[in-house]
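Okay, handing you the structure first.
Removed: one protein chain of the complex. Kept in place: all other protein chains.
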Amino acid sequence: MGDIKAPEYTVHVEDNRKGVFVNGKLCKDPSMVIVNEFFFSGLSELASTANKVKSKVTLVNVNILAGLNTLGISLARLVFEGYDLNPPHIHPRGTELLVVMEGTLLVGFVTSNPNKLFTKVLDKGDVFVFPIGLMHFQFNIGKTNVVAFAGLSSQNPRLITIANAVFGSKPSINPDVLIKAFQLDKGVVEYLEKEFISN
Amino acid sequence: MGDIKAPEYTVHVEDNRKGVFVNGKLCKDPSMVIVNEFFFSGLSELASTANKVKSKVTLVNVNILAGLNTLGISLARLVFEGYDLNPPHIHPRGTELLVVMEGTLLVGFVTSNPNKLFTKVLDKGDVFVFPIGLMHFQFNIGKTNVVAFAGLSSQNPRLITIANAVFGSKPSINPDVLIKAFQLDKGVVEYLEKEFISN
Amino acid sequence: MGDIKAPEYTVHVEDNRKGVFVNGKLCKDPSMVIVNEFFFSGLSELASTANKVKSKVTLVNVNILAGLNTLGISLARLVFEGYDLNPPHIHPRGTELLVVMEGTLLVGFVTSNPNKLFTKVLDKGDVFVFPIGLMHFQFNIGKTNVVAFAGLSSQNPRLITIANAVFGSKPSINPDVLIKAFQLDKGVVEYLEKEFISN
Amino acid sequence: MGDIKAPEYTVHVEDNRKGVFVNGKLCKDPSMVIVNEFFFSGLSELASTANKVKSKVTLVNVNILAGLNTLGISLARLVFEGYDLNPPHIHPRGTELLVVMEGTLLVGFVTSNPNKLFTKVLDKGDVFVFPIGLMHFQFNIGKTNVVAFAGLSSQNPRLITIANAVFGSKPSINPDVLIKAFQLDKGVVEYLEKEFISN
Amino acid sequence: MGDIKAPEYTVHVEDNRKGVFVNGKLCKDPSMVIVNEFFFSGLSELASTANKVKSKVTLVNVNILAGLNTLGISLARLVFEGYDLNPPHIHPRGTELLVVMEGTLLVGFVTSNPNKLFTKVLDKGDVFVFPIGLMHFQFNIGKTNVVAFAGLSSQNPRLITIANAVFGSKPSINPDVLIKAFQLDKGVVEYLEKEFISN
Partner (left out) sequence: MGDIKAPEYTVHVEDNRKGVFVNGKLCKDPSMVIVNEFFFSGLSELASTANKVKSKVTLVNVNILAGLNTLGISLARLVFEGYDLNPPHIHPRGTELLVVMEGTLLVGFVTSNPNKLFTKVLDKGDVFVFPIGLMHFQFNIGKTNVVAFAGLSSQNPRLITIANAVFGSKPSINPDVLIKAFQLDKGVVEYLEKEFISN
């Protein structure tokens, strides 16, 4: 059964005993794969958005849609209540291509050094691309909800929320590093580390 | 100015005289790039769908959004009137990850030999993945409109509409090949070639 | 024993208990690899070609030559009796580079949309390239046998025989999809689905 | 002269009129390449380190060593005076593998969310790896000089200095975004933007 | 005309003025491409083999078949008269998959350090794989001709004939290097350098 050895899909499986080895790599036995492994149904209802600085982002990546394994793409739905912010962050593994479904959204990205900002206000039907590895943000500058969808060029693009990586890592970064790097008083750094770690 | 030599974006440019060489590759001079090269605004209004077998697909690829160059992703909006079909086709360069915004859609893909069909009916908010290089279709099985968005894992995923490639190429494939391959009468093949070429 | 961890070859092995993990990937223990894993001996005798629409193609891929694992190449021998056809098909993962050893062969490939046909009659010693992902065919237009060899740029290029994927999938594609896509009568579609599924 | 078409090296050239096209890509005519294009001589003398928060980093990338083009590697020499800091930054395109030649260096990197810090004090002869795309820093925690070398897995790994990208971009990021993202008072954000932009 | 921007084929062109830029890369204008750019006709007649240590190898790579550009494959025909040798050599960019058409051939490859030899005698119809980057040879151990074909996993696999690279480079390698490396007398090294350079 040559089919076992190189199927078009290598559906992710976590449990060693439930998988087979396809070209030396553990995946679900292709003959056991069912259509639901290419299907995800969780984006129909809009969730509430109660957290402080983050918009509500639902990412459909390989962790919740096993059929995406090795295929180099994922999808996100973004919902912003009035004045919600998706704070400056980086996807180290993927470009993001966003389309606004409703509402008005201020977006921007910053190039690597020297740091040039590209920014734009998007309305319904507008599309914007955030190149891989660059810091970017999305901000609902109005009081009406914003809904957007984004394709990302990775089955798992990863996320580095800048403020959290700097001030909220576990364990904390040596405060002397942050004081020097950000030109901040010791008190401000200590306050920020307390804020972000408790998040 | 080392920045010229390896920017994060290599915005597409067609005219030799308007470009610079970045690592030996022609692209727009990075210092001349403006935010609108990462922006596209054509998806706001829904277009009418008048052609015979094709749904209305609008693809935002590198050809209309130059900032996508080298970034490995594109986006499509699909609009289906009642009983519209996006006929069996292949994207030789990209996986498609689709989300239904409104309406009900029958979708399916067929694996390479042996040819197993995976099929599913999708409702609003449902997500489905069509792996790269496999034949697939989308069919509005109701009379209400369907709107869907898809991310594709290529800046230019290309499209092979199967019936057109078989019966509508220019010049036509030798009819003896098609008669034998599809087990069809000569008359049927000639009828089909006439149909598809005139499209 | 650093050699275990990254050999030049990662010979395919299916049985977990007979393999080792090389950079996290199951493969045959390199110290147990023998020369016969780089060797295949099945192409010496010419096989008879009795099936209806397919020529006799013997593919030497990673499934029968385990040493090809990760090396990105495979080989095919094609034998055509008089008027045999290798019907329109696609290799989604590999370019095919063919050389004719004896006989005369009509070959062609069709680009993705818009569908342009490139076609050529090949004689002994002629070489032709079929680019990855494009529909192509080979047809013995004479009554003498044709023998050809082809290199393919993948250890497992996969095969989509178009007519079988369209009319012979299991389960069958909804006939309404095929009627609409191919502009065919319901009777013709039902006849074709019966033909190809019984193959 | 087939040799023109695919040399082992594709030496970078900026001026269209001085290059040839090798597989469609502009590079220096291989027959004109001289040994000095694989050679760089600037690392012998130690430079002074006078700027405020940055250590003295000299990067030998494709911009100053044209022979590195397409070869996927570059090299950096890092010199830290007493208590110098190489502040939190990201190389979006390369992993960094560092070896300390003299002195004692505190290093660390933070994973993407959730943000785990890995940190270590390095002495002479110690080696440390900073995986691609992750925020990291190096800090001379003593008063004696530190000298280190690093290999990077890209001919141009790029650099995002976090504090500068956040507070020093041109133009500035909307202060409301930073106030919300970093939980800072408006006054602090305005102070920081002034600090970093004037750098 | 989006088709210009990302065709399936990027046919090689050497002259800047005859090409177009496809995604920033010079290639023949796709609308001008003709079928003969996917076709090569030089392998029909067998050439005489008169040179001292080399068998007659005809390589169909991108330099003589422009349509191979970017497709990752090439083809070689090998003809050996009685006792002809294809001496130890390396293809730094491609795996070689060889099939013997007539005659008997001794083949072998040597792994990287530690240097293990894999060797085999091949008869008509036998297939053997030489993994990328490893030293290998083919030797006609009989007096009857051998004809073989090989697929290679690169459009231009390059060739390093070991003896020529060591003793026949221009300019010559410092004899002290070769004396020490090969444990040879100065006289033998000087003899060999004279032999190989005059080739």
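As written, the chains take the letters A, B, C, D and E, and residue 1 is the first residue of each chain.
By definition in this document, a residue touches a chain if its C-beta (ideal position, glycine included) is under 8 Å from a C-beta of that chain, and two chains touch if they have at least 3 such contacts.
Predicted, not measured: the structure shown is a model, and the values here were computed from it.
> Of E:33, E:100 or E:134, which sits in contact with the chain we cannot see?
Only one listed residue reaches the unshown chain, and that is E:134.
> Give me the chain D residues in contact with the hidden chain, please.
Chain D touches the chain not shown through residues 3, 7-9, 35-36, 38-45, 60, 65, 67-68, 71-75, 77, 94-95, 97, 99, 101, 109, 111-112, 114, 118-120, 122-134, 149-153.
> Determine and list the chain E residues touching the chain excluded from the picture.
53, 85, 87-88, 90, 92-93, 106, 108, 110, 112-117, 119, 132-135, 137, 139, 158-174, 176-178, 180-184, 188, 192, 195-196
What we mean here is this: only the chains that are shown with their structure count from here on.
> Farthest from chain C in C-alpha centre terms, which chain would that be?
D
> Can you check whether chain B and chain C touch via the same residue numbers (shared by over half) or via different ones?
Chain B and chain C contact each other through largely matching residue numbers.
> State, to the nearest whole Å, the distance from the C-alpha centre of chain C to the C-alpha centre of chain E.
Measuring from centre to centre gives 25 Å for this pair.
> Per the centroid of Cα atoms for each chain, what is the distance between chain C and chain D, given in Å?
46
> Give the residues of chain A touching no fewer than two other chains, as numbers and ranges.
As it turns out, chain A has residues touching two or more other chains at 8, 112, 114, 119, 132-134.
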